[in-house]
Each structure stands twice: as C-alpha cells, then as structure tokens.
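Just one protein chain is left out here, and the rest sit where they should.
Right after this comes chain A.
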Amino acid sequence: MLGEELPKLYDAEEHRSNSSQSFQARKNILLKTHGRPPWYDEDGLPVCDAFVIGIAGGSASGKTHVARQIVKSLGSVPTVVILSQDSFYKYHTEEEIALAHANRFDFDHPDALDMPMFAACLADLKACRQSNIPVYSFAEHQRLDETKYLYGASVIITEGIMALHDPSLRALYDLKVFVQCDSDLMLARRIQRDVKERGRSVEGVLEQYLRYVKPAFDNFVLPTSRYADIVVPGSNNSVAIDLISTHVRRQMNERARHFRKNMACTSIDKCLKPNDNHEDWNVIVLPQTPQLKGIYTTLRNEKTSRQDFIFFVDRLATFLAEKAMELLPYRDKVITTPTETAYSGKEPDVKHICGVSIIRSGGPLEKGLQRVLSDVAIGSLLVQSDAKTGEPLLLHVMLPKCIRHRRLAVDTWVFLLDAQIGTGASAFMAIRTLLDHGVQQDHIIFVTFLVAHNGGISVLHKAFPKVRIVCGAVDEGLRETWLEHYHSEGEGHHYGDGRKVWIVEPGMGQIGDRYYL
C-alpha cells in the first residue's frame, strides 16, 4: 500500500530461514516520497506505463542492496514498488509441502515459480492497473488465500534469482540488471548471513548450497546475465547505481505531464444542455425548487453559522444522493404485501455499489450517501495540488473491496463524491484511478454540490463522456486567487505565505473548511 516506510530488504531465498515471515511482509511494497502526478493526458488516457526494472543475480549477490540503492537515489520519484519473486512460488501439493519441510524441495528451480501469474501481475502494474499479488507463507511453505493489493507505482523494481529467466517477464522490463558476483564471495556472504541471522550450521548451509543453490545458479541464473542491459558488480557498485538512477530519472522526466493550465477556463456549454434533452446529459442538475434555492442561499452565505452550514450540507447531500440513485438501472420484482396482494415493483439491477470520497471536501457528502444506502462501503482518495506547480498529486488510495479486485470492479457502481468541480483536476484524477481499477465509465456517478460553468468540466466531459455528474447548482465563474486573501479561521497558517488556488464564484467558499473547521 501507499505510505509505508522505506523498509529493510532481505534477499530472496528465505526458505531455509525460520523467521522469514516478518521479512516477507516487507518485500512487496509501495514506497512514496510525495504524491503521484498525473499519469494521463487531456483525453484521460494513460500516457505512459510504469518504468519496470528487473534485477537478477545469484543468491547473496547483492540484488536487494542494488534495488535499495536505486530507490534511495531516485528520491524524487513518487511511488516505487519493489516486487519480489518470492511471492510467486506455486501453490504446492501435500507431497511438495512435506518435502519442503524436510528441506528436500528445490525452490531454486524455475519450475517452483508461477511465472504466468508473475508476468500477469507485473503487466497489470506496468499498465497502471491495480494488482492483487499472492502472499506466500514460508512458515507453511504455501501460498495463502489472502492477496496483497498494489496500485499506483511509477517505478517497479522486480528482484529475484529468476527475474530475467522467463521471456514473458523479460518482455515487460524497461531495464534489465544483472548483479554479477564471484561465487566464493556469494558463498561467504551466505554462510555469514545464514549462520548469524538465521541460526543455521555451516554444514547445513554448505549442503544446501551444493545440492540446490550452486546448480541452480550455474544452470538457470548465470545464463540469464546475457539478457541484461547492464551488469552491476556485487560490491563497490555506486557508480553503476548512479548510472541506473540517472537513466531512470531522465525517463521519468520525459514522461511527466503538466496539463492543469489547459483544463481551466474552457466553457461547459457543449456538455451542459438545457433540460429537454435527457439522453445526452452528463450533468444532471437538481430541479431548482424554492427549497433548493433556499438551501443554496444559506450555504453560500458567508454569515451562515457552522451549525447551520453542517445541517444544510447534510440535507442537501441526502437529496443529491437520492437523485444519484435514480441513475442506477432497475429491474422488475414481484413481491407480496402484508395484505396478501401481489405487487409488481422494481429493484436496483446492480451487483456492487460503493462510494468513493475525494478527501477532504468529499466528506460532507458522505452522510447523505449513508442515509440513502445503509452500510455502504465508502473508500477515499487524497488528491492535493502541488503548491508550486498547481499540478494535482495523488497521495493516498483506499478503495473498497469491490473496486480493489478487478473481477468485482467491472460490475461495481461508484458514487464519486467531491464538494465541487472547479478545474476538475482532482475529479479527473479520481475517475482515471477508478478506470485503472476496471470500473466501467458509465458506472461512475459523480455527486457534487457545485459545478463551475467555466471550469474543467468540459475537459472532464470530453475525456470521460459516459461519467454522469449530479449537482445542485452550476456557477458562472472560476478564478485563480491566493488562499490567504480569503482564508477562514484555521486556514492559512498550514501553508505559510499562502498559495494559489482556484475558486468557484459565487460559490460556497471552502466547503471542507466550513464543514470541518
């Protein structure tokens, strides 16, 4: 998941270790130093795959060290996944497990690994899709039922003795690295590590080495060095690592996109049609009843107390959620009433449904959704704009199970919640994230209080024409300003000397602040 600490990494061959479980947990991880910038263009399509590095080399050759050093020197790259081949050991039979417990199963052979699954997971991650990678237990010598969810890496480092062995894996790498190390040095390191850290005898280590490790290295590992783009020495390799990270950084920079400016200030006229054409709607505005106008007047008024603001936001959110529910498909259903009468009614024709709220200002819509869908799962996305560039950054992803798993996501309806659509940058990023997970575009219903007429909605609609937007009001203006000029209490000092923000006019002010602070 996002947000884990830079871990201490261990080498791939954990099978002989008694205490390997805790090491394993740290292996497949997503590291981030800051948010993830847009990985898609103005049309909403991903512009680039993640950059994938494969690192192979003998056991105790220093692959993990190389991987760790690359991560360290990449520094500025937002999200890096380190994927270990250990996760992809096959599901074993009873006999194999018995052999494994007796140290008589050859884990160093390529056949021990589920290469098709390894390649499928890596292909998903490379294509910016989520992946649920298997979890392998070294204590049980078995693949567990659980999986580990990974999403959103811009750099993926795959490491393992067989990392360059399978052609389907090799086809996915942007950079292939082989860590070259003398056999005697590898053996020396191995003895030292296994005796010291894993409490094994020298005889045991040597027997293992001669029976499995050495033949595997000679037959399967060393020959793959010819596929490598770069061969890195197993020690004193800082120059090689510097070369690699410079290369990766340059590749990443070429892929970066700055497109926020292009999104603001085009007109929504094309996609917001008058109320007579139902079919082409992608923006559904609540009927402008006297009560609705009254609610908006209260919410827009800067003099409205926080208490009133919260109450009317909850009330409006409930109403918006009810409207959004109308957009679901329904099918016929016949029931019997307590008066023993048959009644032919309807029920929603949906398999899974959930909410996803864009933190923080999607939060005020959550209560409304919960009043309409009891015990609905609500996930969250944290999108913040970079103080310097104004570019949106994806900082945190926490999605419900029915989106995390691709096979469920295709049948999932999502109510995406955010207080307003101004530039549309965070809406754009959130929708792209859902699509990356396999959610269908026409299954996304964006629920919001306000849409800025001159804002990013036209770009949003052009990129994602099937996403429907339910709102209560469409405002005229979108203007860039400094936050400190109109900050309400509590805001401002978080950002020092202020920063550029886009505001909707007349708008409702900073809805999140008014609701929470």
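As a working rule, contacts are C-beta pairs under 8 Å (C-beta built on N, C-alpha and C of every residue); 3 or more make two chains touch, one makes a residue touch a chain; residues count from 1.
We adopt the following convention: contacts and distances are computed from a predicted model.
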Missing subunit (named according to UniProt) among the choices "uracil phosphoribosyltransferase", "Large ribosomal subunit protein mL50", "Centromere protein M" or "RNA polymerase II transcription factor B subunit 2": "uracil phosphoribosyltransferase"
Contacting the left-out chain in the complete assembly, out of A:V47, A:L99, A:V231 or A:M325: A:M325
Touching residues on chain A - with respect to the absent chain: 278, 281, 284, 289-291, 293-294, 296-297, 300-303, 311, 315, 318-319, 322, 325-330, 333, 335-339, 341-348, 371-372, 374, 477, 479, 486, 488, 503-510, 514
